[in-house]
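Note that one protein chain is taken out, while the other chains of the complex remain in position.
On to chain A.
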Amino acid sequence: MRIRTAGVVAVLGLALAASGCGGSDSDKPAAKETAKAAGGKLVIWADDKRTAALKPFAEEFGKENGVTVEVQAVSKDLQTNFVTASQQGSGPDVVVGAHDWIGNMVQNGAIDPVQLGAEQKSAFNETAIKAVTFNGQLYGVPYATENVALIRNTELAPEAPKTIEDLVTAGKKLKAEKKASEILCLQSGQNGDAYHVYPLYTSGGGYLFGTGANGDYDPKDLGVGKPESIAAFQKIAKLGEKGDGALKRSITGENSIATFTGKKCAFLVSGPWAIADAKKANIKYDISPVPGFAGGKEAQPFVGVQAFYVAAKGKNKALAQEFVTNYVTKPELAVALYKAEPRPPALTAAFDQVKGEDPDLAKFQEAGKNGQVLPAIPAMAAIWDPFGKAEAAIIGGADPAKTITAAGKTIAGQIK
């Protein structure tokens, strides 16, 4: 009996000890309180590359203001993770990501609008501000813009083609001379790639969404499946596998840049992210706008924007607003982020500062000057998959009219 009592006492003692260990956790709220009193904590989520660039600045912001700033890298599915985490109340205070996430994040109540003064707004590239505006509200502070352009191996193709037809002629000649094995590296893959083919689609006359009276995209006016989109895809089909062979499903997101840097194709349609590889491979290149069809409309690439958002359910919203609206708007941070990954800064001052060092930037911006802001409306999510798959089918030789009509129907059915 004595042993049993001793056992009980020991168990209780251990339980207390364990609760003491747990206490290190249970102390946390208390620790938080004291940290709060001394200064709050700001948690930022970004992808790997941007995390590295942000860290020093976040630390500096923390030191200046007597707060703790934590930059956490979320390497995969940042948006999905953020939406799920914020729904459970365990998300960050600030998140960094592409502007076409806005529609989905807003419908899930995951981000709050940000308020920028007129003066602050005017410091930004106009397109960038337009991109982060949704339902008439500004939802993020942009820091970089991006769009695709035609990157050309100047050894193989010294002249920038004026039309797609010129490009095909030049590419075919190179192929005949065995200097290249592909006419054009424009990624499609088996499931298509709406983003990269978009300049050709617009040049053929197609559109995704019409714009409403306030200049916002109107999800009810869907362009996919309309006669214009069929006409555009009829032109694209001529470039496909059964036509010129300039567009192929075997060219994918994984191999398009490598094929270009391997000098197997003279023309690559890609964004600023391809430049690092081209430089590494010592390719002599030049950047020009993606050419359109002869006699067609202007080829307009999508313009995307990377931005900082304030999480609606963040624990430290005031500090998050402070960071996003008053600190991210400083050109130094934009320049640092540019150095981590060369995309044209959205702040005009920062852009001017780096323009001198990097002539490619101006060329990319020139190529995106007439671009269309990538729609951020939730309905856009319904576009990507059906549009891409229709594109892949048409490149492979399917009938454009039938395919695009079906894709339009699917998309319309998914828009709620």
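Convention: contacts are C-beta pairs under 8 Å (C-beta built on N, C-alpha and C of every residue); 3 or more make two chains touch, one makes a residue touch a chain; residues count from 1.
The criterion applied here is as follows: contacts and distances are computed from a predicted model.
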Chain not present in the shown complex, as UniProt names it (candidates "Cytochrome bd-II ubiquinol oxidase subunit 2", "Maltose/maltodextrin transport system permease protein", "Spore gernimation protein GerPD" or "TIGR03943 family protein"): "Maltose/maltodextrin transport system permease protein"
Residue among A:V95, A:L200, A:L268 or A:A393 that touches the chain left out of view: A:A393
Per the touch definition above, residue among A:Q234, A:Q321 or A:Q353 touching the missing chain: A:Q321
Interface with the undisplayed chain - residues on chain A: 3-4, 7-8, 10-11, 14-15, 17-19, 21-23, 25-26, 29, 35-40, 42, 64-67, 80, 83, 87, 103-104, 106-109, 112-115, 117-118, 135-137, 181-182, 190-191, 248-252, 254-255, 259, 312, 315-319, 321-326, 378, 381-382, 384-386, 388-390, 392-394, 396, 398-399, 402-403, 406-407, 410, 413-414, 416
